[in-house]
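Here you go, one structure.
Here the complex is missing one protein chain, while the rest keep their positions.
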Amino acid sequence: MSDVMAPMAGARSEGLISIEALPPQGQISLRCEVSDDYRAKLGELLGLGIPEPLSAVEEGDRALLWMAHDELLLLLPYDAVPEMLARLNTTFEGWFIAITDVSDARAQFRLSGPHLRDVLSKVTPADISPDAFTPGMVRRSRLAQVAAGYWLRSASEAQVFVFRSVADYAFQVLSLAAGPGGEVHHHTREAISEQDASSHV
Amino acid sequence: MLILHCPCCGVDAAEIELAPGGEAHLKREGPGSSDAALETYLFTRDNPRGVVLERWRHAYGCGKWFLAARDSVTMEVYGTYAAQTHAPPQEIVDRITARHPGWAEAL
């Protein structure tokens, strides 16, 4: 495994939130119709439900993310990819589907901390408010100037993915957004700073 | 800064998530077409002051193309619809016609 190096491997920054570049992550792109027959076959093979639009389903170390109406992204351990590819190819032999290994194409980051939504709102125009973006949802949008995907895994943790070539950019932008003194208290109000409180009226 | 509803993924997308693609419902002219038809296809655009039917791609989102019926003056959006059509759906035509009587006939 020493030959395998995920983008920004080991990078970590601590600020308003923790930002951590994840180790290599197995990723398989499935482009196909998400119709009943495909659903049934996929569900059986993966042991996972098929996610609703703009969401993900998760089971152990696997997850299936809805990327578009004809595109799903399967996350699994990096080493499990070759076997899974073989099984998928066998199962869908003769079907109209594109199964591609994209494990190395994207960088994955784990973002966590109570200021998560505020930090995300600094870099994406997507509505990140608790009403609009609930745990389990997936949203593809921008991260400052690049394309990114956001998978909200809990109220205070998100997995963010970008193309690997811009991993460094994304990490730097996120780290800046989480820089000290940048609390906004928009999505989470509890900690209105003393500075603000003293200036009321 | 428009917001257009992407009919493909259901997201209300800000303009900075979108890429514009110009006039919708152009008819492709390939080999065998007349010079005049080719010219119309490649270059002649209405660019009206008022109702426009446009192509947009949810470039930073689901990546899909869709079509939008919009007013270029008031920015009112009459609706967005699938790119896999040759004309806007009736409900959008009705909404446009309510604002611009006779619009459909003038097409």
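Letters are used for the chains, namely A and B, taken in the order the chains are written, and counting of residues starts over at 1 for each.
Convention: a contact is a pair of C-beta atoms (placed from the backbone, for glycine too) under 8 Å apart; a residue touches a chain by one contact, two chains touch by 3 or more.
Here is the rule we use: contacts and distances are computed from a predicted model.
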{"item": "UniProt protein name of the chain not shown, from \"Sarcosine oxidase, alpha subunit family protein\", \"Branched-chain amino acid ABC transporter permease\", \"ATP-binding cassette subfamily B protein\" or \"CoA-transferase\"", "value": "\"Sarcosine oxidase, alpha subunit family protein\""}
{"item": "Given A:Leu48, A:Leu88, A:Leu111 or A:Val173, the one touching the chain that is not displayed", "value": "A:Val173"}
{"item": "Chain not shown: contacting residue from A:Val34, A:Ile50, A:Ala155 or A:Val184", "value": "A:Val184"}
{"item": "Touch residues of chain A, complete complex, unshown partner", "value": "2-7, 24, 29, 31-32, 70, 96-98, 100-106, 118, 121-129, 131-132, 144-146, 163-169, 172-173, 176-177, 179-184, 186, 189, 192, 195-196, 199-201"}
{"item": "Missing-chain contacts mapped onto chain B", "value": "1-3, 14, 19, 21, 28-33, 35, 38, 41-42, 55, 57, 59, 63-65, 71, 74-77, 83-84, 99"}
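Convention: only the chains that are shown with their structure count from here on.
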{"item": "Separation of chain A from chain B, taking each centre as the mean of its C-alpha atoms, in whole Å", "value": "32"}
{"item": "Complex contacts: residues of chain B adjacent to chain A", "value": "8-12, 14, 16-17, 59-64"}
{"item": "Chain A residues within the chain B interface of the complex", "value": "53-54, 67-69, 71, 125-127, 139-142, 147"}
